[in-house]
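Before any comments, here is the structure.
Removed: one protein chain of the complex. Kept in place: all other protein chains.
Letters are used for the chains, namely A, B, C and D, taken in the order the chains are written, and counting of residues starts over at 1 for each.
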Amino acid sequence: MNWLVGNLDLIFELAVEHVRLSIPPIVLGFLISIPLGWLAFRFRLTRGLLLTVAGLLYTIPSLALFVILPPVLGISFLSELNITIALTIYAVAILARSVADALDSVDPAVRQSATAVGYGPWRRFWGVEFPLAGPVILAGLRVAAVSTVSLVTVGILIGVESLGYLFTNGLQRGILVEVFAGLIGTMLLALLFDLMLVLAGRLLMPWTRASALTPSPSARVVTAVQV
Amino acid sequence: MIEFRDVRKEFPDGTVAVEHFSLVIPSRETTVLVGSSGSGKTTLLRMINRMVDPSSGAVEIDGENVLEIDPVRLRRRIGYVMQNSGLLPHRKVVDNIATVPLLNGTPKRQARERALQLMDTVGLDRAMADRYPSQLSGGQQQRVGVARGLAVDPNILLMDEPFGAVDPIVRADLQQELRRLQQSLGKTVVFVTHDIDEAFLLGDQVVILQQGGRIAQRGTPAEILAAPADDFVATFIGADRGKRELRVREVGGRRVLVDGDGRPAGVLTETP
Amino acid sequence: MIEFRDVRKEFPDGTVAVEHFSLVIPSRETTVLVGSSGSGKTTLLRMINRMVDPSSGAVEIDGENVLEIDPVRLRRRIGYVMQNSGLLPHRKVVDNIATVPLLNGTPKRQARERALQLMDTVGLDRAMADRYPSQLSGGQQQRVGVARGLAVDPNILLMDEPFGAVDPIVRADLQQELRRLQQSLGKTVVFVTHDIDEAFLLGDQVVILQQGGRIAQRGTPAEILAAPADDFVATFIGADRGKRELRVREVGGRRVLVDGDGRPAGVLTETP
Amino acid sequence: DPLAPDTGSGGAGNDETIVVGSQAYYSNEIIAEIYAQALENAGLEVERQFNIGQRDAYIPSLESGEVDLFPEYTGNLLQFYDPEATATTPDEVYSALTEALPEGLTALEQSAATDQDSYNVTAAFAEANGVSSIADLAGIPDLTLGGNAELEERPYGPAGLQSVYGVTVGFNATGDTTVDALVEGQIDIANVYSADPRIQTEDLVTLEDPEGLFLASNVVPIANADVADEISDVINAISEAMTAEDLVDLNVKSTVDEQSADDIATEWLTDKGLLD
Partner (left out) sequence: MNLIADALAWLFSPDRLQGGNPIPLRFGEHLFYTFLSVIIAAAIAVPLGYVIGHTGRGRNIAVALSGAARALPSFGLILLLVLLIGTTRAPLAAVIAFVLLAIPSILAGAYAGVEAVDRRTIDAARAMGMTEWQILRKVEIPLGLPLLIGGLRSAALQVVATATLAAYVGLGGLGIYLFRGISLRTYDEMLGSALLIATLALALDTVFALTQHLVVPRGVTAGRVKDDRSTSSRRRAGAGTPAVTGKG
């Protein structure tokens, strides 16, 4: 407890650093995933290829990826860029699939009807398909954000400071509270990101909040089973 | 007038949906395409607004081949109503109705004003204007769909099983509403259904389709009923099951018309 | 005989689906419950095989309160067919049909043999026996559903909108098939639909329900048609729209019966 | 080349800011923090690049000028540059180090404080086997040495024990948990930094090193030659003031009292009258 009282500034500084490291991969991952997800959604062939590659990349343990990337990309091992790129790759791996699934989830009838009333392809994508894909994309974005915040901590093992510093430093000094603070801090940050995304979703997608007049048939079936 | 001239459609996967199809659809009347699943009704309907382009043959509107019209512009001129309404779930009712005028650049205020008027036309309470489609019942959604189809005051209204998904009672209501509307608006309506009763109810001209868009029979409902062209038509309209052969039976002092199976179809009100 | 005595069902969320419902369902006949969405048809049907238990009142089968019968045993004695067939997607057609006999311990060989016979009964080609449900058309799936419902040779067959999801032509086929079956098997069939035409076609007794399971009218189809009990029934069966009031008109030398709107309903074959 | 340091920040060209680095080791970080605070007190702009990892990781950054100042340990650093080095006493090591340092790096004055690798056993083990020096280990069967993973490759690791003292050991990479592993009996000999407070708190016996397997390792500030003159007065004063006891004391404050490096540094500088 001693430690906690004396180190609130440190925790705060590290948290700020942690946030700073977390944002670029999430934002970049999101931006990159839109065209990739669209490609995967639009063309069967690219879908298989893209999602397989994404899945494989996601499979590689983070620390290993931090080490493999620099020689492949010709960047410095110590560089923050390394972490940013690695975490962006993970975010893309999650989000490209989400975007593809999300576009898939758009009712084809709505897509058809938008075409039928005279939407051109570009306008239809941004005015109809993308917003309607929103809820599923958001779900993916939440997963990506939370997992990015959690993965940033591994960066400490190659010298990139974040709340992960509290893990190694706490272990060396044998201070349980310090490690615990790192753990809780990271989870709180993740929660914060999640909350902000949920709020942003509410704000940007008001129709998802509108409660249906009649329960949808599937919802009714579910309740019927619980008798 | 809409004219199909020896139209054929083969989809990229090799399915031939429609072949040797020719038909004249007169203006200001309702033409109903009726046929079972896969007979090519939707495909034919969509050729009119270029959602599908024919592989060969031509579709003309007032003498102009549709292939010469830019599809986006063409579609904005033609109303289209489909099953499940096809409303944009993320737009309020009023914005859904105003979609096409807005796409065409009509000022927002004006478009919304017109949308509210259309809500009156199709019998929707203006109080629903700010709801999202999911907050409406199926029947109300279909009304919004019709209102949207009418928003640019099109000469042509295409309707693809617009009432297929609603409850029979609501459907009967919507059918009546459409008849009323059509009497006052006088659009060229092309209506697709696979319900022969609906076809007989709504169609000035009824076209019965077989697989591949082959026309089994074309005529007014009474013509078809009086003289089914062949066995297929007879089966389709239920004549072969005796469903259309009605006999009179006394029940409780009233003259009930029963079909071949003894199932009642109605009550006779007037002797010949 | 199945009897409902002043049955009431309130769901845990407070919805009162059915209230003060009493009805006698005679044996070896088809009773159709018809009404619009949410009127409690499914709830009532499911009280018979204890998929739903009444909050108060009693449901009796041949004088025995179903609450005194173990639900699993009860259900194995009662056939149940529902919309979308509810087949097990990971079992072949023949195994789906044989499910309940197998649960009851019938030897596999015998159960399959019986399943194949049932496929004949419901008009399914035996060649489909080794397919999976997803490899069948909707209509075929429903036939499998019916065969499965018949597999234990139950006295009671419950059918919840069994043909709601299939194409009208296939539906007409299945309806005919069911009539034929019923004539030869003589089960007690309780059939739920919201299509009044289907109710009139299949029901020996038709029960028209309003919200909350209130019985608006009960009787044979002809009785209901001849004398609708009230405005609700009149609307429901289309009498108020003149749909059931037929007049005779000459078309091409035949006497066509037309309704209030001038839409044809059939051809008169025999004068009173 | 991924081994090349990042040139994104700091750099020798940047005259205004002194970049102070530290290892990913709390004790080293405290010293670095002391340097940083003292420099700030002297009116210089300071950037902290702490937690860079092991020597092999940060030396390139130091050589390239990405980092300007780094608290080091004379013996370990000398061995890094010259694995064959024979010097053992603090002064010998220091002068050998000044020789061995590449151009561009300057060793400022070394401090009396030492923090060197040392081999430790539990008091019970020492008594039972009668050992007080590494040499006494020779002949004891089935010994296991524990330490960081990289110890296995170091000249003073298992190979050095064998060649210098004829002691045969197995190796267990116990990392940051070495002391606990020793106390629990998983290993017999632990490589612990001599200023580690747990040598006292856990009642360990540090084995003597008569053959000089370990070089004397005094705290020494290594600076980039470009800034060495500018900062030498401030930093040398710190080396002068810091005693061996001070270092253990600083470590105790960190691990037992759980104080932050920041506070510990301020407190020490204030005590020594180095802040104004």
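In the analysis below, a residue touches a chain if its C-beta (ideal position, glycine included) is under 8 Å from a C-beta of that chain, and two chains touch if they have at least 3 such contacts.
Quick caveat, the model's predicted, so the values are computed rather than measured.
Note that the undisplayed chain, when the full complex is considered, contacts A, C, D. The hidden chain makes contact, of the residues A:Leu4, A:Leu28, A:Leu81 or A:Val179, with A:Val179. Contact with the omitted chain, checked across C:Asn84, C:Gln176, C:Gln210 or C:Thr235, is made by C:Asn84.
Contacts to the hidden chain, counted on chain A, fall at residues 55-56, 58-65, 67-68, 71, 90, 94, 101-102, 104-105, 107-109, 136, 139, 143, 146-147, 149-151, 153-154, 157-158, 163-164, 166-168, 170-171, 174, 176, 179-180, 182-183, 186-187, 190-191, 194, 218, 221-222, 224-226. Contact between chain D and the unshown chain involves residues 2-3, 53-54, 56-57, 60, 148-150, 152-153, 170-177, 180-181, 183-184, 186. For chain C, the list of residues touching the undisplayed chain reads 46, 49, 51, 72-77, 80, 82-92, 99-100, 103, 131-137, 148.
Note that in this section only the chains that are shown with their structure count from here on.
Chain A and chain B have Cα centroids lying 45 Å from one another.
Centroid to centroid, with C-alpha atoms defining each point, chain B and chain D lie 86 Å apart. The distance from the centre of chain B to the centre of chain C, each centre being the mean of the chain's C-alpha atoms, comes to 30 Å.
Looking at chain D, one finds that none of its residues touch two or more other chains. Against chain A, in their complex, chain B makes its touches with residues 46, 49, 51, 72-76, 80, 82-91, 99-100, 103, 131-132, 134-137, 148. Chain A makes touch with chain B in their complex at residues 107, 109-110, 112-120, 123, 128, 131-132, 134, 205, 207, 210-214. Residue ranges of chain D in contact with chain A, taken from their complex: 1-8, 24-26, 50-53, 57, 61, 176-177, 254-255, 257-260, 262-263.
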